[in-house]
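Structure first, commentary second.
A protein chain is absent from this complex, but the other protein chains hold their places.
== chain A ==
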Amino acid sequence: MSSYVLSPFNQTCYQLINKYFGEIVGEVAKFLLRRRYGTLFNIKTGTGMSLWDVKRALAVLIHQNLVEFQANEQNPNIVDYSIIYHNAHCLLRYAKYLYTIKRIFGSSEEVLIEILLKIGQASASDLIFQSANKLNEAIDDVKVINPSDLYQSFQRLATENFIIRCPKIVKSNAFVEKVPKLLEFEDEEKFIVPQLEMEPIAKLLREKATQIGEHSDSEIIWRVNHQRFDVELRNVILVNAAARRVDEKAGHLYHLILKLWREANPAEARASKGVSHILIKDAVRKNDGRSPMLMEHFDQYLRVLCEDSTGLISRTGDSRGGQFAVNYADVFENLACAILDSVVLERFGTKALRIFKLTRMQKFIDQDHMQKLAMVSPKDAKTLSYKLMENNFLKIKELKKGTSNVGPVKSFNLFHVNLPEVVRGVLHSSYKCLSNAMERQTHDLTINKRLLERHADFEKTLEQLRGEDAPDNAIAEFSQSMTVADKELVAKILKLSDNLTLAQSQADETILILESYLKFHSMPMPMFYSMP
């Protein structure tokens, strides 16, 4: 086993994989995270594990959509394996995915997604079969779940693009290739659900079979579409921002408009195409039941959202009542700035926030002006600006003044903020925050494993006693078998563990916004806004 330190992002991915799939898979993943590409032999020597172990680990990872393979450039007979970094990070968000699905659809879709996340890749029939089994176990009903309902749920998920088809293997009849090639589908075909007969599945369910066996669509494999879930999580943030800036109804309106934009542009771009006023009004009218006041003041809400400085909507044209689009780069820049401001405020104080924000707004500013505009004393201004510089929030640019060659050269020292760099810095510390929380959690739970197991047994026996209606003094006697100090310690450990889980999801929220900013910022600018 080699010991080296991974960057915080890689560290979090490794910890997640380790947590969900075990040590062997974790080691292989660690090697690939660091090395980016690896052949089978590399991985074997790098991790020091047996070939059999490495093969099984890789199989698991590929099936879970965490690793992909391709033929090596130099030698097409050898396979290069590489980690899909984004999917590894998304392991953290699985709980959020389930919650999102439940919120939008319902519990049957939630079960489908849960099973699919657990398996990784599955065909439609297999998925429906297993979900039906799970629902049966949960409900404990005599009646068997009707798989046609699940089939409809499956179709709904596919139309909304939450699940996507995996690329298929190209079968070439000319010669058998050593490394199978995968062919991605066209955009339209990615979400088409094959026609399925539910009768065979229903029959199997009645027979209480555990496996589906042979079925017609075993070649058509589906997986969870992480991009779509990302878009959904991002939309939640944007809707919340709209609600905070104006009010709740503006949030509803923005939610509807986001849906329209998604329908208009399937691909992710820096700025969306325009959607006309008429379309938006129609959508609001259809949705009128939820917020009647929205219809009444529809124009006003639209106007207020447009004029808001966060850039949630921008008017791009006047045809058909007005064209409204969003520039994701701008919106996320404002959101990222809000995040950075909050970080500066919490770490360094109000005065430092004033200095940071004013430097960012003024682009370049020197020490004197900064002190005057920020209304801080000169000494404070100096200490805080140097502290911010130390932590890479501010930078100095030197401009020489005067051309006299005699005497010391005087120069302007201007402060400025390099936004992408600062965002990357905070992103780095967010990943570190995340990995620290996970590390502490696993450490705590392993160190106190015996104590926690004892406590779990104790609780179970207590429940049993209560259930059996044992006499009170027996219960009291038993409950004293665990000391008060022990109980307190267990309570403390569990509380910290909960807090750490919460911390992980909080760090993930910040990471989502900052990553979105960097992603949209680096996308190329659109050549022109196209006409509808």
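What we mean here is this: contacts are C-beta pairs under 8 Å (C-beta built on N, C-alpha and C of every residue); 3 or more make two chains touch, one makes a residue touch a chain; residues count from 1.
Going forward, contacts and distances are computed from a predicted model.
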Practice task
Pick from "DNA-directed RNA polymerase III subunit RPC6", "Inositol polyphosphate multikinase", "Cytochrome b-c1 complex subunit 7" or "BPL/LPL catalytic domain-containing protein" the UniProt protein name of the chain that isn't shown here.
Solution key: "DNA-directed RNA polymerase III subunit RPC6"
Exercise for the section: Decide which residue listed in A:335, A:384, A:422 or A:490 touches the omitted chain of the complex. Expected result: A:335
Completion exercise
Touching the hidden chain, out of A:184, A:197 or A:247, is A:247
Practice task
With the full complex in mind, choose from A:309, A:405 or A:483 the residue touching the hidden chain.
Solution key: A:309
Practice task
Pick out the residues on chain A that sit against the missing chain.
Solution key: 5, 237, 241, 244-247, 249-250, 293, 296-297, 300-301, 303-304, 309-310, 334-335, 338-343, 346-347, 350, 353-355, 357-358, 361, 373-378, 380, 426, 429-430, 432-433, 436-437, 439-440, 443, 496, 499-500, 503, 506-507, 509-510, 513
